[in-house]
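Have a look at the structure below before the remarks.
One chain of protein is taken out of this complex; the other chains stay put.
Chain lettering (A, B and C) follows the sequence in which the chains are written, and residue indices restart at 1 in each chain.
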Amino acid sequence: MAEMTFYSGFVIPFIVGTSVLFAVILYKYMRWMVRLPREDKRLVRRGVFSRATAEAIWESVAECLLHRRIWKVNPLLGYMHTAFALGWFLLIVVGWAETAAYLGGRLVPLQGHIFFKYFTTSLDHAPRWGVDFEAVMDLLLLYVLSGLALALFKRIRSRALGMRRTTRLTFGDRVALTSLWFVFPMRLLAESATSGIYGSGGFLTGSLGGALVSTMPAASMASFETAAWWGYSVALGVFFVSMPFSRYMHIFTEVPLIFLRRWGLRSGETEKSFDHFQIEACSRCGVCIDPCQMQRDAGVTNVQAAYFIRDRRYGKLTREVADNCLMCGRCEGRCPVGIGVNALRLNSRHSLNGTPADGRYDYVKGLDTSTGSRVFEGAGCEIGYSMKQGRVGFYAGCMTLLSPRILKAMEVIFAAAGEDVWWADRNGGVCCGRPLKLSGDVEAARDMMRFNEGLFRRHGITVLVTSCPICLRVFREDYALEGIEVLHHSEYFERLLSEGRIALSASDDGGLLAYHDPCELGRGCGIYNAPRNLLHAVADLVEPTETRENALCCGSSIANIHLPGAGQLAIGRAVGSAFEATGATEIVTACPLCKKALTRGTDLPVSDLAEVVERHLKVAR
Amino acid sequence: MKRVIVIGGGPAGMQAAVALKAAGLEPVIVERSDALGGKLRDWHNLFPSATPAREVLDGLRKAVEMARVEVLLHTEVEGLTPDGSKPSVEVALAGGHAVQLSGGRKLEAAAVVVASGFDVFDASLKEEYGYRIYDNVFTTVDVERMLNEGGVALADGSAPRRVAFVHCVGSRDEKVNQKHCSKVCCVTAVKQAMEMRALFPEADIYNFYMDIRMFGPGYEELYQRAQQESRVNFIRGRVSEASPTIDGRIQIKAEDTLVGRPMKMSVDMLVLAVGMKAGSSCEKFARTADAALSPNGFLAPADLFSGCVASGVPGVFYAGAATAPKTIGESLAEGSMAACWVVEYLDTLAK
Amino acid sequence: MGAINFGYTVSAARAIDLDRNDLGPARQIAAEMPEFAACIACGGCTATCTAGALTNFNFRMVQTLVRRGEYAGAWREMNKCMLCGKCRLVCPRGINTRGVVRLIKRKLGDY
Partner (left out) sequence: MKRSSWKEYQKEIADDRYYYARSCIRQNFFPGSETTFLRIMREALGKDIFDDPRHTSCTGIGYHSDIVPLDTTMAVVARQFALATEAGYENIAVSCITSFGLYTEILETWHEFPETEARARENLFKATGREFVIPKNIAHTSDLVFHNREKIEELAVRRLVDARTGEPLRIVEHIGCHYAKIFPKSGIGGSEFPYVLAGMVEQWGGSVVDYPERRHCCGFGFRNYLVQANRGFSIANSRKKLESMAPYKPDMIVANCPGCAMFLDKWQYALAEMENSTYGADGRGIPVLTYEEMAGLVLGYDPWEMGMQMHQVDVEPVLERLGVKYDPAAKFLGRAGKYIGAPGEAAVNSFSGDRIYRIRQ
């Protein structure tokens, strides 16, 4: 065994590649960790020795090796990813075991493990530890190769793997992808050649080696062997060097991302170091492309999450790509890596578009256009609302103000419930700030939020009802409204119904309702059932194919500041026809903006939930 | 065969039928409602001359009666081919046309004149104007009806002290997929504003417009009279919102664009000058006749200049507002013109 | 020069001088957002404007001035906009009014 030097010229590409890979990755991770803001570092310190770490380990195995989430998207796609990840991982681990089994505790350099077959021709390859390593390694190689075959197939027919569209590649991706495709076939050839010459090898390498030897003169066989090992090493080296600069950076980055996320780190309103982990954990698998309505209905194909993240990663992000997104959240829900792309997009918008608040909304100071039967003028806020338990305020929001039918319905329902309501903005008010926030103007948006907070507090309300999911979300996420319960009107109606303050009568006109989930209400605030429960109480309800968590966006999302009217209309029409296909006689939604958008997109009548509830109120209580 | 089917018994259809009869053919008017006259039945006085609509209607009816034109009421045309399929050009060229009627009937003819007219835009789609939400929001069609019924009044029967007309409701508005100009609403709103003045000498009357399009003979003069004699105020700005006031009136918001400042005002009565939408059957006719539709949904004439009553399909002709918003006068002219084209077409076939 | 205090200064010209105004930025804006030119000045946007109800802000007028090459103060005016989007919902020409606000701020303002 003394002749086992574990060195040959062909290992150089591999050694160089590996060194570069680990150097770059270490450099990147160190840099990002060091630059984490103080609060994030505190989270890391707190999280390291907590249960979160254990959970992170399990998640890493489940996602990075087994690709559980991709299996859920499509089993074939899942198999492909698992074959590469788990297969390769096992090749390494089992390879390690093989070395240990045959060479004992002896220190073997890295290339010794990787090119084990080449350097250990002098060994007898009888099973050790009761394991036929050659057969197992061949099996694993076959497993990975089957994944590779699927990947090739996907390039030709992505639809079969559940993807209508796949991502377009960058140069780095192309280099990495090409070298990756060569790694395992080269390994097969190299190991087979050596096995053939030395009469070793498992069921795969052994038999392929035998076939090679029998068809080739011995002299050419020797040079073929050398060439194959060179090819294998070069493929590995090139892949390793290109990996940190390509989408394959995700292979490693997903792991720290999982840990950091488990420890509570999140992307925020402004760009920060943690974003790098999210960005480089994106494999550009393209799962985000198919659900995107911008792509599907508006013909916009360069803004999807994968492309946005790619452009941002390489510093090529344009305003158009950052802005031209509905932020409906359909892609985010499906991301196998769980990247919070909306948060990333928002902080990109902040960097690209944010301008100093600069007192530009000072004109709202001291304004109060609210109305209500008893406007409270208290000395101190705290005393104010403790004195006025149960006082309900209604904030219509800009969009509801353009939908008088909703306003009128609210008025009727409030009256039916005997609610004494304070109307925050019936005569026009100050915008909730979410549109501004969504456009990246975070600081300026805060001015508006502070204004409305002050207004709500001054009037001592304890329940804030809104008919607009856009406002609802910002009230819940960004407003400091301790002591004030924020309800969407659907939740509020549900409560009135359960408390017996209103009663609804089912209609018998044979009408069939279909409910459209507004993005901000469903995926945004997790409210799916409240509106449905109310609708169930009054009529039969049908669901479109894509509903609830997968519900379509109406296309007029306030989050997209770029999309021209024609695109909005195209999406609205597509959504309209999805509803027409259900056979519904009426579409009901719970967002004034969705209502306007859908009204343009279909000939079916479109109503807000409030209108339906009003229509079915039992007058005599 | 001398039979010619005229689809629609409005002004254009009636005029076409009378002219066809005079030319020795056998027109049959197929009308889906219970009487001839189309929307002319709902109008009060016609712009710009204030001629009572009844006069024009009676004249047409009398002419149809005198000519003994066959009329099928309560009958709807389901398609321009017997089974709703694509037509066979050979049959058409051979002078054979058959249309599918409601109730499974078929009617054969040598030619067809489509005079199916237009639909009135549904103002409740412009929710922000409050039609069918607030009691005192009306459309110009409602006002014509009220005038016919003998009086314009608020929902509680009282007289309005302030009336505002909103132009371009359901016209020139991509938000309701109506990009075209309906052309007649400006002059209708001006005419009605003047009628309001006559009814309510003390009222304030306002017209909110984007552009005033007075394209016809005597229209511009009518506009000037509305300003000068009828004291109608014209404000250049599109009303964007209507909301109720505490005293049951309607507050509207617009920008006075000539001054450059937003404005609001409360009115007792809001009248929406509704536009003309493509007739609901246009799509069906185009599909079954293999004819073209304009982007705005009206039937597309073969040529805007020399073939405005031709469909491009042999034996099928158009008249009136089936192809675009038109005035009564224009519809009547096209009725006659379509009849001429039918006669010429059949003559050519006979040769 | 300028040492003498006359007690008055030359009044600024009120006329919009299209010979002198640099229409380049206006054309750039229109090129990035062609619908910018589709405005028929109906004023619906200004009438419904949330900000315009609270302060002196006239979106229609400011964007018209920009189209005429009168840029002074345009982005500061646009800064009053809350981006709430009501104007976009009432625009009969389907103009992406919020996009126009942002574009004007970007081309003539501070980012």
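Following the convention adopted for this analysis, a contact is a pair of C-beta atoms (placed from the backbone, for glycine too) under 8 Å apart; a residue touches a chain by one contact, two chains touch by 3 or more.
Because the structure is a prediction, the values reported are computed rather than measured.
**Student:** Considering all chains of the complex, which shown ones does the missing chain contact?
**Tutor:** C
**Student:** Given the full complex, what residues of chain C touch the hidden partner chain?
**Tutor:** On the chain C side, contact with the omitted chain comes from 1-4, 6-13.
Just so we're on the same page, only the chains that are shown with their structure count from here on.
**Student:** Based on the touch definition given at the start, go ahead and assign the chain network to line, ring, star, complete or other.
**Tutor:** complete
**Student:** With chain centres defined as C-alpha means, what is the inter-centre distance between chain A and chain C in Å?
**Tutor:** 38
**Student:** Determine the centre-to-centre distance between chain A and chain B, using the mean Cα coordinates as centres, and give it in whole Å.
**Tutor:** 52
**Student:** Please set out, as single numbers or ranges, the residues of chain B touching at least two other chains.
**Tutor:** In chain B, residues 128, 174-175, 241 touch at least two other chains, as defined above.
**Student:** What are the residues of chain A that contact at least two other chains?
**Tutor:** In chain A, residues 401-402, 565, 569, 596 touch at least two other chains, as defined above.
**Student:** Going by the contact rule set out above, which residues of chain C touch chain A in the complex?
**Tutor:** Within the complex, chain C contacts chain A at residues 33, 35, 48, 50-51, 53-55, 79-80, 82-86, 89-90, 94-96, 98-99, 102, 105-106, 109-111.
**Student:** Once bound in the complex, which stretches of chain A touch chain B?
**Tutor:** Per the touch definition, chain A meets chain B at residues 401-405, 407-408, 565, 569, 596, 599-600.
**Student:** Which part of chain B faces chain A closely enough to touch in the complex?
**Tutor:** 125, 127-128, 130, 133-134, 174-177, 241-244
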